[in-house]
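Shown here: the complex without one of its protein chains, the others still in place.
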Amino acid sequence: MAEIELVNVQKTYPGRKEGPPAVDDLSYTIGDGQFVSLLGPSGCGKSTTLNMIAGLEDVTSGEILIDGQRVDDLDADKRDLAFVFQDYALYPHMNVYENIAFGLRMRKVPKPEIDQRVHDAARRLDIEHVLRDKPRRLSGGQRQRVALARAIARRPAVFLFDEPLSNLDALLRDQTRSELKLLHAELGATSVYVTHDQEEAMTLSDRIVVMSRGKLEQYGTPYEIYHRPATDFVASFVGKPRMNLLPARRGGAGRYDVAGSGLGVELPLSQPEVRVGLRPEECALRDAAPGEAHGTVKVIEPLGNASDVIVDLGQALFTVRVPGFSSVRVGDTVQVDTSSARLHAFDVATGRRLVD
Amino acid sequence: MAEIELVNVQKTYPGRKEGPPAVDDLSYTIGDGQFVSLLGPSGCGKSTTLNMIAGLEDVTSGEILIDGQRVDDLDADKRDLAFVFQDYALYPHMNVYENIAFGLRMRKVPKPEIDQRVHDAARRLDIEHVLRDKPRRLSGGQRQRVALARAIARRPAVFLFDEPLSNLDALLRDQTRSELKLLHAELGATSVYVTHDQEEAMTLSDRIVVMSRGKLEQYGTPYEIYHRPATDFVASFVGKPRMNLLPARRGGAGRYDVAGSGLGVELPLSQPEVRVGLRPEECALRDAAPGEAHGTVKVIEPLGNASDVIVDLGQALFTVRVPGFSSVRVGDTVQVDTSSARLHAFDVATGRRLVD
Amino acid sequence: MSATTAPRVDTSAGSPRPPGPRPRRLGTVGHRVLVALLLVYLLAPFVWMLVYSLYPSSALQQARPDLDPSLLTGASYARLLSDTSFLVPMANSAVVGISTTIICMVLGSACAYAFARYRFRGRSTLLLGMLTVQAIPVIVLAVPLFILLRAFGLYDRLPGLIVTYTAFILPLVVWMLVGFFDEIPPSLERAARIDGCNRLQIMVKIAFPLAAPGLAATAILAFITSWSDFFLAKVLTSTSASTLPVKTAAFQGLFAMDYTSAATAGVITAVPVLVLALVAQKWIIRGLVEGAVKG
Amino acid sequence: MSTVSRADLRRRRDLRFGVGLSLPAVAVVVLLLGYPMGYALYMSGFSWNDKLGSYHPFVGLGNYRDLLVDPAVHRAMGRTLYFSVFTVLGGVALAVLIAVLLNVEFRGRTLVRVLLLVPWAVPPVVNGIMWKLIFDGSSGIMNTILLGTGLVDERVQWLADPGLTMNVLVFAELWKLLPFLCLLMLAGLQGIPTNIYKAARIDGANGWQRFRRITLPNLRGPIMFALIVQSMWSLKVFDTIYVLTGGSGGPAEGTTTINFLAYLTTFSNLDRGYGASLAVAAMVLIVLVTLMWVLLLGRRREDREEAR
Partner (left out) sequence: NDPASSGASGGTSEAPLKPGSAPSGEITIVDDNTNKLFQSSTIAAFEAATGIKVKSYSQGNFNDLHDRYATLFAAQDSSVDVVMTWAGWSAEFGQAGWLQELDTSAVPTDLIKPALDAVSWQGKVYGLPKFSSVQTMFWSKPLFEQAGVDPSAAPATWDEFVSTAKSLTSGDRYGYACDIGNAAGAYQNFLRVLLLNGGDMYDADYKPIFNSEQGVQALSNFVDLLQVHKVMDPSSLQITNASDLGDLFAKGGTGMVFNWPFQYAVATGSGSKLDASTVGNGLIPGMSVRSASIDGSEGFAINKFSKNKEAALAWLQFVATEGVQKQIVSQEGWFPVSEPVLTDPASVKALPVLTTYQESTQYATKRWGTPWSSELDQLMSVQIINAMNKKTTPKEALDTLATQTQALVDKYLKR
């Protein structure tokens, strides 16, 4: 089966010699059968990493091993993996059947087996009735499924996904996400999944690789990523609404005050200045008299089951997620209750996590 | 000041005479200064409605009135409204300044005033430093702002938006959404906003028009739409994760049982069969011994602050949103606790709401 | 998981390969050679004609052509460019080329815009008809055109040629431009309407500037076509309106074959077009051809 | 019902605007080409050889009947076919290969693409002269090179043998038309999403398979278009033949294509009726060939519209 190991992998695109490498010194291991997401903002090198694993891009230095064997001089068409592209990359001139069968034909799978595998994959993804159609006649969701079916029919040791859901609308995205999860549970193949949507990464993955500017920020389980973000970058990137990250000065032993507001937290640290992180959904709001208030309500965004209330703390904005349709109104003065919130703190200069 | 009234508006595209009309018998009134969203799935006629209000499409039958005056024979260039397009529709051959100024020039606004208004709009949207750039040099977010600035500079009585955020990435989308809300609060112009994203509609709107297949499903405040969906379509379309909609049979006086599971609810109805709706975030899970369980856990999707747990009830899936990283595991047998959930019920045939 | 096709790295499996990208040079070298050959093929004929125009023919018509730079001479150019019987056709060609281009562009862009903007029944048939004008061999029309022009007193006059070329080139221009106008996103026109433009303003202020590369490419094509035409110019003019290609072809007469002059005239005829093509290459490559494909 | 009439009114304004824009161009084309076309058709119905004096009887389709059995026409058709097959099919095939060659990223690619325009911009007359300078039997550089490299040991008389001359003509035309076809193909190639090549590599397709199974099918549109326009141009080639062969279509009528035969008949033999019928026949041939391609292309069009 397939374990993927990256050892000091670096990539510099030819003609881009001056800037920093597109991918810089990555080392981690993706265990056999695991579902691992590469998460990060646009341009951070996710696709580049995936393409190197697939053999679509050369590695500038370092090694990629699959099951302990170096593959970085193996052409893409010689590696045993399947790739699902963001824009699906369906062959526009072939019908759905041919699209799914193409990879099998190229690998000289016998005809009857091709037929059986294509139908099997199509049934699994509920696209049997469009097997004779050309891709351009399909809806976005159907195309997506064809791309998945093409990968599944190959029965590869490794699945690679490059933002496979980002072209779908919200509803379809959620739906397909669940299907993907079920699919992985059934097939059990090692999967590497690129996304810039933290929700997707969280819901799907066994492990998440958070990247930023070509560098690894954190590699861990969704739980670790969410509750123990290794850097302020991870902290702000993961979680919705975004974690409140506020500069705080040391006000006394173990006490830090957020500039411009009465808000303060207890932290067992010694730095004169830190960035304090508080998740909106772990905080609460209390009505307050103007004198004792931390801030005033600026915007309320009802989401149905909850509402995001944005509080103006004077020098910064602070978001609190409250359940249901909130009873506070714009302009109200409020106190932010952080008592039940888990405290995060990061070094101002390096962004590294400071507490536990 | 502008109040928009639609009276039995219908639209059939020429050459599409056979099928149902693209927009069918719409009647509602958008109050002056209100922010109203048109919400519905792709192809339901949202854009068509908006285009008819703008005068970009003819009305087949019915009337559109703005401030009590019929406008349906007024050309688009004679109506006093601004339009923000999904693809922004910036003029690629003009720089940002010219893009914003164009509409004013066309309406013969004096030069100095144009200049003042352009700078004002640009300042408001923080794009002053790119005024001399051509649109292709801008990032997606900046383009979006230019499109907004163009509309604002016009100072029209009515703003029309056709999915203005759908081409932005998640982060930018959230950000711009907040800005839009602030903007509307400041300008106070009547706004009609097309989206297929229920979250957008909920957070932004004073009122929401939910459409499906050219027909009006419900017109109401976000609160009404969320808590008293008029049809099962609205119920399933609004809210995330989707409302659980399950077929239930009358089991005794006021009691309905969900087929294939031990789950039951109390409803003061008389129909033999109904569709029962339960929001995932209003339900809870309890561990249960196999005998008394409602179902088994099939998938867990952690979202950080909460997790969606999908329970297999035997004949249907049921989603429950639980806080934090859930302690249940895939395969566990569980009971679903619906005691604190608001009950929705819909007619099986018509889809109309049945309770209160 | 089927492990049958698992990646295999035969013998070298364990031994570390020196770092650095894999050698792909062989393919690259082969590619370079092919590209170089292509370049030679593209340029050599023209370069040889250039050489011919710059050397005395005696130096070239030998077993081993003598390309001693000291033999280089612009005499042939000096002679032709001071000969009114050559300069007049040159000026004629310029006038005809430019006028035809302007007329074609004015009429053609308006027509193409209407075609692209208003989708009426029979549109594609009409467009295909436009393309079919390309199928007419000019031989068919030479005599009748002559009669027509003579009847209007346009024989051997520049307006006669201009009108004729316009008729031939206009359909092509329309056909190409429709492709370009079709490319303009409809939402831009909608935006312009919302911004208060009437139909004409949309066309002039939005559609034309947006199709500018296409317009440029088309204009150049129109110019090249009218500048290069030989047969119609030969039949429809005698002296006063004679054009450069006719004059150039005439350098090989029964008693007057003059390779050096022919080559020189050839270079002079080709150069303006070449310069135009090269200056506007960005538009041509992008516009001309893409428009054609998509149309 | 006032709304309907108002909408109608607007539609009528639209229509008037559209017609106003397109009328001048359409009128110019129809008037200027309509009369000569009609005249040519009319002429082709007469037995009208000016050298036979003033009696020009109307023979209806007689000329067409004659040309069907005229051996000169058959020979000319054969040559036309030969020329067209090589320039159209050969040209398009070569263009695809060159385009693939130039679609690879390499330094100087833009320059090469620009230089592609050189042959395209050379006027046909100049093209003829140029190749004459090269293929001249006694002073042409081609023989000099071939002799110099020892590939031949005697001057080849390129333009003295009907077959060879036809091949030189094909060569000369290919040189001129290839760039345009290449640009077409390049544009087509750029329209193919690069991702499907990646997908094909992942699917295990090697270089040749990618070309055969991905590139070619996806170039269908541009290839069809190239086939159409190049057929039109090849079937009515004139200028290059005229200049290359000193206006004779020779040697031994070796380069007399159907179009050139129409020219010779009309202008050398002063047989206007027969000449017109030949020209019309050439045009019908072109339209038929075009139509043949269009039927193939038309299918694609439908597909595309369906997709919208």
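Lettered A, B, C and D in written order, each chain numbered from 1.
Everything that follows uses one rule, which is that a residue touches a chain if its C-beta (ideal position, glycine included) is under 8 Å from a C-beta of that chain, and two chains touch if they have at least 3 such contacts.
Keep in mind it's a predicted model, so treat the numbers as computed, not measured.
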- line: Answer for the absent chain's shown contacts is C, D
Query: Which one touches the absent chain: D:A40, D:L159 or D:A282?
result: D:L159
- request: Could you tell me which of D:L61, D:V85, D:L111 or D:A252 touches the chain that is not displayed?
  value: D:A252
- request: Kindly state which of the options D:G62, D:G90, D:G137 or D:P217 is in contact with the chain not pictured.
  value: D:G137
Query: Which of these, C:L50, C:I136, C:I194 or C:V235, touches the one chain of the complex that we don't see?
result: C:V235
- prompt: If you put the missing chain back, which residues of subunit C would it touch?
  reply: 58, 61, 63, 142-143, 146-147, 150, 155-156, 234-235, 238-239, 246, 249-250, 252-257
- request: Using the touch rule from the top, list residues of subunit D that touch the missing partner.
  value: 42-43, 46, 48, 50-58, 136-138, 155, 157-162, 165, 245-248, 250-253, 264, 266-270, 272
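In this text, only the chains that are shown with their structure count from here on.
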Query: Quick one: subunit A and subunit C, Cα centre-to-centre, how many Å?
result: 51
- prompt: Where the centres are mean C-alpha positions, what is the separation of subunit B from subunit D, in Å?
  reply: 55
Field: Touching two or more other chains - residues of subunit B
entry: 75
Statement: Contacts from subunit C onto subunit B in the complex sit at residues 185, 187-188, 190-198, 201, 205-206, 209-210, 212
Task: Enumerate the contact residues on subunit D facing subunit B in the complex.
output: 2-4, 6-7, 9-11
Field: Residues of subunit A touching subunit D in the complex
entry: 51, 54-56, 75-78, 81-83, 85, 87, 89-94, 102-103, 106-107, 134, 136-137, 150, 154
